[in-house]
Structures are given as structure tokens and as C-alpha cells.
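Notes follow once the structure below has been shown.
A single protein chain has been removed from this complex, and every other one stays in its place.
A and B are the chain letters, set down in written order, and residue numbers restart from 1 in every chain.
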Amino acid sequence: MNLILKVWRQDGADDEGRFETHQINGVSEDSSFLEMMDQLNEQLLEEGNEPILFDHDCREGVCGTCSLTINGFAHGPENSTTTCQLHMRKFSDGETITVEPFRARAFPVVRDLVVDRSAFDRITQAGGFITVRTGSAPDGNALPVPKDDSDKAMDAAACIGCGACVASCKNASAMLFTAAKAGHLNLLPQGQAEKDKRVLSMVSAMDKSGFGNCRNYGECSAACPKDISLDYIAKLNRDHVKAKIKKIFA
Amino acid sequence: MFTSSIGKKYLMALTGFVLIGFVFVHMAGNLQILMGPEKINAYAHALQSLPMPILWGSRIFLLVCVVLHAWTAIVLIRENRAARPRENDVEVTKRAGLSSLKMGLTGTILLFFIVFHLLHFTVRAVYPEYDDLMTTVGAPEGMEVHNVYSMVLAGFQHTWVSVFYVISMFLLCGHLGHGFSSVFQSLGIRSESWRNKIDWAAKGYAWLIFLGFSIVPILVIGQKFDLISFFEPSLFSEPLAMR
Partner (left out) sequence: MNLDSKIPEGPLSEKWDNHRFSSKLVNPANKRKYRIIVVGSGLAGGSAAATLGELGYNVDCFCYQDSPRRAHSIAAQGGINAAKNYQNDGDSTHRLFYDTVKGGDFRSREANVYRLAQVSTNIIDQCVAQGVPFAREYGGLLANRSFGGAQVSRTFYARGQTGQQLLLGAYSALSRQISAGQVKMHTRQEMLDIVVVDGHAKGIITRNLATGETKAWTADAVLLCTGGYGNVYYLSTNAIGCNVTATYRAYRRGAGFANPCFTQIHPTCIPVSGDHQSKLTLMSESLRNDGRVWVPKNAEDSTKNPNEIPEDARDYYLERKYPSFGNLAPRDISSRSAKEACDEGRGVGPGGRGVYLDFADSISRLGESAIRERYGNLFQMYERITGENAYQRPMRIYPAIHYTMGGLWVDYNLMTTIPGCFALGEANFSDHGANRLGASALMQGLSDGYFVIPYTIGDYLARSGTGSISPDSPEVKEVMESVRQRVDQLTSASGKRSSRSYHKELGQIMWDYAGMARNATGLEKAIGQIQDLRDDFNKNLLVPGSGDTLNAELERAGRVRDFLDFGELLCRDAFERNESCGGHFREEYQTEDGEATRDDENFAHAAVWEYKGEEKTPTRHKEELKYDNVKLAVRSYK
């Protein structure tokens, strides 16, 4: 395949940024999008240019490192697919592909297509855990968890923290991420003791990081490579109102 | 309670919910006009005669809801714009419907509509002569009441007014289509199994409101252009000031 790539370049957080256009020929249909980017970088090197920087690591759709907004879609147009699992057979020969970083104030650009998603870590640090001292846990089977709850918790826990929800949201809201993380723990009996505190502090950390507000568009869930449902946002809203009311009457 | 991002959404949802309920009651009241002048005039008179605290209490409550709803929306939109300072070069939408994307626009137009509507029929500043429309039809024994029936029919005979009303109601329909189901989402009172049902209910409700409100101006305009005959024909012939 031959392709034209319109790629975002930016030297750092303070740089304005610009698009660059490159022609790339002889791309295999079986290669992944990132392998195509590798090929482009090798070509840029040969031409004496600096390669394009982009985040990637496991290349099997689970580490959440890869990002890229491809033709306007976070992780590209395919459903339930990360950029690293997106294959070139989904594009057509001669196509012009626009590649941009995940854009959000809370995700400042580090360089080119690499953005800083540490805001997600801060949200988790605020309460995305169950306080359990190593060694103090009861037997794994001491507390039965209904299969349904466990399955729902797993659906939420499948979140890879890639930030596609933020990138696809018109308001750069991080509600789906926060809801998935909080929902996973709030659904389990182990997570009940800290539920209220968790919800309030995670939402507060989210707000402080400069994300936008949820407007129930559903773009986040549509872009989510792990298909995390909007139900978790409803649940987060519910858990949050309960926690607030309990706090008022406490 | 309402300071966090989620809190502001509760405020939107709660005020929105009040207004969703209000439009239904308002629409049901309005539709009495189809049953003739006695009904609607009596209904209007009954409302006007409510004890002061109740009448003004509800008016202020509704106004406060509108103001809070609009003000919170402005705050949220400003924050949202700041959160995404740069648009994508290619901006695409995968799932969100037009009604959800245009809540700000439809909301703004509706706000103008509400102001106009109040000036038009409640304060009657647009056509002050509506104040003088009095009648005994539908009034209690030995009293004169405001002739709402005549006023509405007169009001909607201005084609531009009716067109504006119908368009606004269409926008309200869109606004409700997203807003109704959003209330449930924002307050967290829905689950997977309820999602589709709520979405359908929201759409059905939005169209019901649209039809219920639009039917009156549509009928009036229809009769004005001699396409149908529904209301008292005499109200379509003489100049308003004569009655």
C-alpha cells in the first residue's frame, strides 16, 4: 500500500505544533499501524530527518501505552481496538491518514505524539485501591463474591488506562476512566469499607487535574478499546451522591 | 454537594427534572383550549386565583430552576472548553447524537423563547392590548375573567409567532430527547437493563411534548389560512381590538 500521512509534530509542551506530510510506500496490509509508523521512521532516518515520537510498548493491546488520534478517532476507526492492534488492511491504498496526539489540557504534549497521562496515576493514587496490608489477607475463599458482581467488576477492571475516553470526549472528561477504576472496587465486597471515601477523593483528584465535565455523549465508551460501558459512569454518579448525602448527615 | 464536576451535573439533572415535569403539566393545561373557551378560561382563572404564596412560590421556584439550569450550563461549558483547548484537525463523532451535541445551542434558543413567551402571554408586554381581553365565559357566577382563549387564538394568528413557537418546541423536543435520559444517567438511577427503556421513554416523551405544544399554533395557523375549521370562526374575522 502507498499512503500519505499527515502527522502532528510538536517540540515540547510550549511549542505551537504543526502538521507534517509524508508519503510512505510499500506498506504491508498485514502490518499494524505502529509497524507502519516504524517503517515511516526508518524512512525519515534515511532521509536525514528526526523520527516521529509516539508512545507504545506491549503492542498487544493491554498496556495502554499507545495513543494516537487517527483520522479523528482515538485509536483509529475500528471498534474495541487499540492503535497497536489496528492493522493496515483496514485502510485503503492511496489514503491520506491524519495522525494527532490525544488532545486534552490534562494530557500535555511531551513531544510530537507523546502526551503526559500522569493525571490518571494521580486519580488512582487518590483512592483507587483497597487498603490491605501485605500478609493480613484472609483466605481467598473466606468471602464469596457473587459471580455476577465479580464479572461486572472485571468488565470495569479491564480498563487499560490509555486515555482514549478523554481524547474522544468533546470535553476531555475523564469520567469513564475514573468510573471504571472506582466501579471495579466498589462492586466488590472487599471494596465496601472505603467506598465513600474512594469515590469522593477520586472525583476530586479528577476535577483538580483539569479534565472537562461529562455530558453523557457516550463518545468515551464508543472509543474505549475495552468497551467499558457508560453504566459505570451512572454507578459513579450514584455512589457519589450517596457518599455526599452520607457526608452531609454524618 | 454541587461544587464538584459530578455535583454540577446533579444540579443540571435536578433542575432539568423539575422543568421536564413542568412542561408536561403546562402542556396538559394548555390542551384544554381544544375543549373550548369555558375550560381554558376557567383553568387559567383557577391558577391565577391560587393563594399568593403558592402562585408566586411556584413561579419563583420555576424561574430559579431555569436560571440555575442555564447558569450551571454556562459554567460547565466554559470548563469544558478550557479542558480541550485545541480541537482535533479531523473532528469526528462516533456515537453521540445531534441532540446531545447541541444542548448548548438548543438551550440558549429556549432561554430566549422562555423570555419571549413570558413577555407574550404572561406579562403581555409584546401586545399590551391582551390585557383588556375580559369575558364571562368560563368565569364563576357574576364575575369577569381574562379571556385566555381569545388571547391565545389572537396570539397565534401572527404567523411569525407561531412559526417561532413551533420551531422552539421542536428544539425543546431535541433538548428533552437527550436531557430526559441524561437525568437518569447523571443521578445514577439507571442500569444496563433500563438504559434502552429510558432512552425510548425519553424520545417518546420529547415528541409528546412537541406535539402537545405545537398542535395549538398549528391549528390556529391552519384555520387562518382556511385549511381547517376548528375554533370559533368569529375570532378569525374581526380585528382583535374590537373585541
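In the analysis below, a residue touches a chain if its C-beta (ideal position, glycine included) is under 8 Å from a C-beta of that chain, and two chains touch if they have at least 3 such contacts.
Small disclaimer: the values here were computed from a predicted structure and weren't measured.
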Interface partners of the hidden chain - shown chains only, full complex considered: A
Residue, one of A:105, A:170 or A:184, that touches the chain absent here: A:184
Contacts of subunit A with the absent chain, listed as residue ranges: 12, 27-28, 30-32, 34-36, 38-39, 42, 45, 48-51, 53, 55-65, 78, 80-81, 85-87, 89, 110-111, 114, 116-118, 120-121, 124-126, 128-141, 143-147, 150-151, 153-154, 157-158, 160-161, 184-185, 188, 190-191
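The definition used in the following text is that only the chains that are shown with their structure count from here on.
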Complex interface listing, subunit B residues touching subunit A: 1, 4-10, 76, 79-80, 82-96, 100-101, 103, 178, 181-182, 184-192, 195
In the complex, subunit A residues that touch subunit B: 6, 8, 19, 69, 71-73, 98, 100, 103-106, 168-173, 175, 203-204, 206-207, 210-219, 221-223, 229-231, 233-241, 244, 248
